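All protein chains but one are shown in place.
What follows is chain A.
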Amino acid sequence: MSSIETRTKGEVTIRDLTKSFKIDGETLTVLRKVSLDIRGGESLAIVGASGSGKTTLLRVLAGLEEPDGGDVLIDGAPVHGLGRERAVIFQEPRLLLWLRVLGNVAFGLEVQGVDRAEAEERARRYIRLVGLTEFETAWPRQLSGGMAQRVGIARALTVQPEILLLDEPLGALDAMTKMTMQEELTRIWDEEKVTMVLVTHDLEEAIYLADRVLVLPKEKGGSVRLLDIDLPRPRDRNGARFVTFRKQLMAEFGLH
C-alpha cells in the first residue's frame, strides 16, 4: 500500500541547512548542517526532544523562516520563502471564526485567486474526504477540537500541495481522538499521494504514520539518525514489530 514509487513530484532535498536564533545577545544554533533527502510521496516523521529544532526545520521547509545557510530544493529547484507547492497544518486549527466550515476550507484557494464558486466546489471534495459533509455550514465555534483540526487539514489539502507540512497537528487532541485522526491521516495520505513531513513528539504517532523517522540529536553536534519503518499499512499498534520499533525509538531518547 506504500505509494513511494508512484510519485516523482514532491521531492525535497535539504543540503547543509543551518539556522540559529539570537536570544538576549546570545546565539543559539538550532540546526547545524542538516542534510536530508525526502522522497516524493513519502511520509516522513521528525522527532526530537524539545529544543532539538524539529519545528524550526519544518518552518524553514515551509518558508516561514529563512535559513542562515544551506539549501532547500523541491523537485530539484532551490526554493526561497513560501510556495504554493507546500501547505502547512499547524498544531492549532487556525480557523477563521467568521467563515463557516465551507468558507474556511475554500479560503486557501480563494486567497490564491480562484473564484468563490469554484473554490467551494473543490473544497467540498476535501470536506467529504475528512468526513465533515454534514457540517459544511457549521461555524468553527460549534466544532469539537478534532473536527476543527479536520477542517484545517481539508483546507491545506484543497490547494492540492505536493508537500504537506504538519507541525504537531494532533498534539492538542485527546488520546482517543488522536488515534482516530492518525488513521484518517494515513488514509488521506494514501488517497492524495502527497509528500508528508510530520513533526511530532509522539513516538508512537511517528511509527504509525511514517515511512521513515528522522531523529534529531538531543545534544549539540550529535548526528541525525534515520529509522526505516517498513511495516505494512494499516499498522497494528500492538503488533510485535511495531512494539520493537517503539522500543528502538525510545532507546534513542534513553527511555524504556
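Everything that follows uses one rule, which is that a residue touches a chain if its C-beta (ideal position, glycine included) is under 8 Å from a C-beta of that chain, and two chains touch if they have at least 3 such contacts; residues count from 1.
The rule we apply is simple: contacts and distances are computed from a predicted model.
UniProt records the chain missing from this view under the protein name "ABC transporter permease", selected from "Alpha-ketoacid dehydrogenase subunit beta", "Sporulation protein YqfC", "ABC transporter permease" or "Nitrogenase/oxidoreductase component 1 domain-containing protein". If you put the hidden chain back, the residue from A:T133, A:T180 or A:T244 that touches it is A:T180.
Residue A:L64 is the one among A:A49, A:L64 or A:A172 that touches the chain missing from this view.
Remark: the omitted chain is touched by one listed residue; of A:K22, A:R141 or A:H256 this is A:R141. Only one of A:V12, A:V30, A:V72 or A:V88 touches the absent chain when the whole complex is considered: A:V88.
Checked against the full complex, the candidates A:L28, A:A77, A:V111 or A:L226 give a single residue touching the omitted chain, namely A:V111.
Think of the hidden chain as still there; on chain A it touches residues 62-64, 82-84, 86-88, 90, 92, 94, 96-99, 107-108, 110-112, 135, 138-144, 146-147, 159, 177, 180.
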